[in-house]
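With one protein chain removed, the remaining protein chains of the complex are shown where they sit.
When the chains are written out, they are named A, B, C and D in that same order, and each has its own residue count from 1.
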Amino acid sequence: MPVITDNIASLGYATPELVLAGFFLFILLADLVFTRNRGQMACTLAILGLAMTLLVTLRLYPAGERLLFAKMMAIDPFALFFKIFFVGSTAVIVLLSPATAYIPRTRQGEYYAFLLAITLGMSLLASAADLVMIVLALEMVSVTSYLLAGFMKEQAASAEAALKYAIYGAVATGTMVYGMSLLYGITGTTNLYEMPQAIARGGAAPLALFVAVLLVLVGFGYKIAAVPFHMWAPDVYEGAPTPVTALLSVGPKAAGFAVLIRFFYAALAVPAGPGRWNPVADIDWPLLVAVISAVTMTVGNLIAINQSNLKRLLAYSAIAHAGYILMGFVLLNGQGLYAMLFYLIVYAFMNLGAFLVVIALAGPLRSEELKDYAGLASRTAFPAVAMAVFLFSLTGIPPLAGFVGKFYLFAALIEAGRAWLWLAVVGVLNSVISLYYYARIVKAMFLEKGPSGRLTVASAHQVLIAALLIPTVLLGIYWAPVARFTDYSLRLLGPLAR
Amino acid sequence: MIGLHHYLVVSAVLFALGMFAIITRKNGVAILMGIELVLNAANLNFVAFSRYVWGGLTGQVFAIFVIMLAAAEAAVMLAIVIAVYDRFQSIDVDRVDSLKG
Amino acid sequence: MQIPAEAIVFYALTAITVLSGLVVVTSRKLVHSAFALVFAFSGLAGYYVLLSADFLAAAQVLIYVGGILILILFAVMLTHRIESLDIRSETLQLLPAIAGCGAIVVLMLLAVYRTPWAVKEPQVLTQTAQSIGSLFMTDYLLPFEVASVHLLIALVGAVIIAGKRGGQ
Amino acid sequence: MPMQNVLTWMIFAPVAGAAVVLLLPRGRDELVRWISLLATAVPLALAFWVYANFDRTSPGLQFVEHYAWIPAFNIEYFLGLDGVSAPMFLLTTLIAFLALVASWGIKEGVKGYFCLYLLLEAGMLGVFAALDFFLFFIFWEVSLLPMYFLIGIWGGPEREYAAIKFFLYTLFGSVLILLAMLALYFANEPHTFDMTKLIAANKQYGIAFQLLVFIALYIGFAIKVPVFPFHTWLPDAHVEAPTPISVILAGILLKMGPYGMLRVSWPMLPEALKVYAYPLAIFALINIVYGALVAMAQRDFKTLVAYSSISHMGFVLLGMCAIGPQGLSQAGVNGAILQMFNHGTVTAMLFLLVGVLYDRAHHRVIEDFGGLGVQMPVYAGVATVAFFAALGLPGLSSFISEALVLIGAFPAYRTLTIIAAVGIIITAGYWLWTLQRVFLGPLNPKYATLPEINGRELVTLVPLGALVLFLGVYPMPVLDLIRASADQLIALVGPLP
Partner (left out) sequence: MDLATYVLIALFAPLAGATVQIFLGRRLPRHGDWLCVGVLFVSFVASIPTFNAVWANPAFKLQILSEWLTLGSFGIPLGLQVDGLTGIMLTVVSFIAAFIHLYSVGYMHGDPRYSRYFAYLNFFTFSMLGLVLADNFFLIYVFWELVGLSSYLLIGFWFERPAAANAGKKAFIVNRVGDVGFFVGILLLWTQLGTFRFEEVFKGIAAGQMAGPLLTVTGLCVFLGAVGKSAQFPLHVWLPDAMEGPTPVSALIHAATMVAAGVYMVGRVYPVFTPDAFVVIAYVAGITAFFAGTIALTQFDIKRVIAYSTLSQLGYMMLGLATGGYVAGLFHLVTHAFFKALMFLAAGSVIHALHTQDLREMGGLRAKMPVTFWTMMAGSLALAGVPPFSGFFSKDAIIGATLGFVMAHPQHLLLALFAVGGALLTGLYAFRLMFLAFTGAPRDREKHHHAHESPPVMTVPLVVLAVFAVGAGWGGWFERLVRPPVELPHGPAGAHTLALALSLLAAGLGILLAYWTYVVGKISAGRVADRYRPVYTLLFNKYYVDELYAAGVVRPFLALTRGCAAFDLGVIDGFVNWCGRFTRGVSRVQGWIDFRIVDGAVNLVGNAIRAWGAVLRLVQTGVVQNYILVLLGGVLVILLLKVL
């Protein structure tokens, strides 16, 4: 049967997922077999796994654009971009974990296994070309996230975070699945790439389609924590073990964007020339998303101003950043997508960096509260300086990477003409507001007087911070290679749709 | 003649009931029941569409996957509920609200 | 004009499903809710039979009634002392919920009725079990495998999270 | 030509210095100071070379460096000087050097201070040399961050508030500039940030577009100037900033606003300028008169100087928007640029003087001094020169620029110019009153032991004083630089319709 040969042939393109799944199982098994130094071993294995995944992912270049496994999965530069992205961000989390005290020693094996599992889920999500795959991958990411959030279940906050996350996530997924059922009813297919024609064929069913799209959007919106589907995020971010929070604020969010882009651009848009799309069937989802974007960044920023817990503050900041990124989404053109991807890269560096500093200081400082950061610069200079750089980058101040990211977003909006000028203005004003709370942290660290006594930060963390700091600064000054890579990664699986 | 609309109405009602349970019930387990109702509503849709509109087995297969997911989700969620019960001596969700603001 | 048997069965199933659904949602006793859920799920299985999805109906009964529900009951037991089986499930934000859910039903029905569904004469399906089985091995191979990994993750995770506090 | 990349060397010498300072081990404060001095001396030395080699007859760009930077977005590393930027660029090297000498007294966090200081200098130099709009914006913002820390860490008691206020205000301005910049970028085909190309294309922008972009740019630049009513950050920032930083802030940073207008708004959006010229002139006038009025009521010496800056910057603005049927006024534009330069030197002196006094008396309440002319005659003498320069006395530099501005503005806006001239009386009033309250009258016995100004302080003040005096007598050395480019700018803008 041709399907079987297709499946077998497809295996060669699913090597990253295979490696991840293999190492996931391997770590679980090894954890059962070995009794000593299990954490260390699991960590090593995880790094090994991620490295191998990266390797096999890179071997897939130059990737064409094709559908695998009976059109279940798409492999294209766009997907590979995200796979690398996920591997990278997970690697950071894996690397920083051993030097922290977040994860109980007895459960470290599973912890690293789950980190691989969530990476697997995200990779699948970025490649998903069928509603079934979207649901499954999304659930894999979600369920793993719940588990990771509750990994410090001995602490009430962690358990609470897991519960809220699970409930909220389940509702969002359920809603999404319901929306998908309607979508299936309208189009008769679950494959994204068959939908545009099906919608066109099916004639006008605008309201039902709108309901379906909206309900699906709930699921994606929850993943990227866009208002009004964001409310789980602050509580979960605050309660979850901080390394997990760091991952959640970057990985699954990016995965959410990946699937959002693929879903909308493949299923609900038709190409209208090179690098341009039109929405199908008169559903004005760009406007819908634009409003969501504006509200998201505004709400995120406004609430962030009043936060006193750093993790929570960063959670709201992450919400706001989802809003910024969404600005690129509404444009339906290559520039917008390009800006989104670029921003995601930059965002990963600076956001992970900021969380990393919080993690690195949580040990010596025994706190994640803003007030305990007072006078930090005089107690341990490097992390404080690095934190300032990350925060200013998040604000979008040149010559830091965050500025370039924002620059691309605003550039895309302005280029699109007067229609989206209002969104650009909202975005710009939000940047100014955001400075206010980012600067509060900087102010506490540099301008305020705090307790004396030097703090020592684990050298592993220092190295990692530096590793994130360098690109954050460098990308603000010279980003042409990254720009080229991003540009290349824009090759979303398109020919089938065209 | 029973047609598509009948099933869609039932499904919508089930969806709303599920949502209602999720929003109103304090007990974590009861909320889980609501979630199951929502998922089943979706499944009913899939199967009905599969039967009346598009033919084929796509809808049914989808529904099977959803059932699998529901099972996995239920397992994880119940485990979390138990963990929460360990910490809070309660599974009333509105009492699990130390994280807020 | 005879009343088709199908209609009778449908309305009966609807009565069972919706009513037990209502009980699930409103009952103050958790255990009552749980048992009402059994009836609701069974009603759905009935629908599936009506929709000639026999494999699905079986899966529904097996997984839901046999699996998930037992799980739920276990959870109920584990999280409450045996002597207080009269577990009350309080409610909150009743009015907004009624308004919201009512509105969503209305809106969805509006969407459903406004849409000209491309209804076709239902084809007779036989032997769905076999067809579905082969689909899992061909077209749906990847989802199938992913789902199995997913179940494994959930299983391991559930054990870790629900297990007694780790170690020492 | 030798020294092809002289501008790059000048901009990045401080950066290199900052890097070296950063790598020095803790506790080598004296070394840090000397390295920083060296790092600012290099641009200063090169500035003399640039000054000597500047072609005064050419209105075009000189010392141009042009490299691709981010080709995908057509962003270039494009530096160059012309008559509009050269005076400010050269002044920056001087003020930065002198303010560094004035920073010798910084005792806490020496490493961080000088590191940030050097970055600040690089940013400022970059702003005046950049000809790629994107590069310009980067440098613009680069000058912002160090300022925040320099005020926030080494400032006075209210430093945190002042720093964040400064930061928020200016960031608000710069995001507007960012939007305007992007609008201009996309208004051209092919898209470009090259300022010379953006200027060359100024005829093709629609009037509605020009009006909108102009406002965004104007607010952005106006905050930096600062123009009433965006000025309230200035007194706070000045009062809280340490003396050398006030010097930099008033001497250089404020000039970035009008410079931006002359470099960007005026030549790129001439039609909008013609529409807005009169309102702009009114804002300039408000700056002049209002700034002077508020200055007069101040009790704090430094706040007074800060408000006086607002007033004096009003002249810059007035000269810039003096446009009549013949186009922009020659005297007005030249005067405005010269006033930027002169205000830089004069106000730097004033802040240094305030600093000298504050270091000794530890307060700045004007009324509490008195009779210091007896105790510190040299200091009083230097201060008198600075004060009279500030009030526009002939023979000192500000007079010429202010006179040029008034001469230039008069044909265009008679009433406004007359009111502005009346503002000069107020200026004289508060300066003389301050002079009297601080230096004249009987010596307050509390200060009978106040030491005279010392050598290091004189080193910072004397060059500026000499410059003020020299340019007051003979302004051509600076006007020579400006003249040709100013004519070109006037031609670019063209006459009123």
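To be clear about the criterion, a contact is a pair of C-beta atoms (placed from the backbone, for glycine too) under 8 Å apart; a residue touches a chain by one contact, two chains touch by 3 or more.
All figures in this text were calculated on a predicted structure; none of them were measured in a lab.
Taking the full assembly into account, the omitted chain touches A, B, C, D.
Listed residues A:Y13, A:Y146 or A:W232: the one in touch with the omitted chain is A:W232.
Among the residues D:L38, D:A72, D:V459 or D:M476, only D:M476 touches the chain that is left out of the figure. Check D:Y290, D:F315, D:Y379 or D:Y447 against the missing chain and you find that the one touching it is D:Y290. The chain that is not drawn here is touched, among residues A:L45, A:V177 or A:V211, by A:V211.
Set against the missing chain, the residues B:I22, B:A48, B:M77 or B:I91 yield one that touches it, B:I22.
The chain not shown here touches chain B at positions 19, 22-26, 31, 93-94, 96-101.
In the full complex, chain D makes contact with the omitted chain through residues 158, 160-161, 164-165, 168, 228-229, 231-232, 290, 293-294, 296-298, 330-331, 334, 371, 373-374, 381, 388, 393-395, 399-400, 403, 406-407, 410-411, 417-418, 421-422, 424-425, 428-429, 432-433, 435-436, 439-443, 474-476, 479, 483, 486-487.
Although one chain is not drawn, its touching partners on chain C can still be listed: residues 92-93, 96-97, 100-101, 103-104, 107, 110.
Here is the rule we use: only the chains that are shown with their structure count from here on.
Rounded to a whole number, the gap between the C-alpha centres of chain C and chain D is 72 angstrom.
Multi-chain contact residues of chain A (touching two or more other chains) are listed as 132, 136, 139, 143, 146-147, 150, 153-154, 162, 182, 185, 188.
Looking at chain D, no residue sits in touch with two or more other chains. Chain C contributes residues 107-108, 110-112, 114-118, 137-143, 146-147, 149-150, 152-154, 156-157, 160-161, 165-168 to its touches with chain A in the complex. Note for the complex: chain A touches chain B at residues 131-132, 135-136, 139, 143, 146-147, 150, 153-157, 159-164, 166-167, 170-171, 173-175, 177-178, 180-182, 184-185, 188-190, 234-236, 238-239, 306-307, 312. Residues of chain A that touch chain D in their complex: 392, 395, 397-399, 403, 407, 410-411, 414-415, 424-425, 428-429, 431-432, 435-436, 439, 443, 446-448, 478-480, 483-484, 487.
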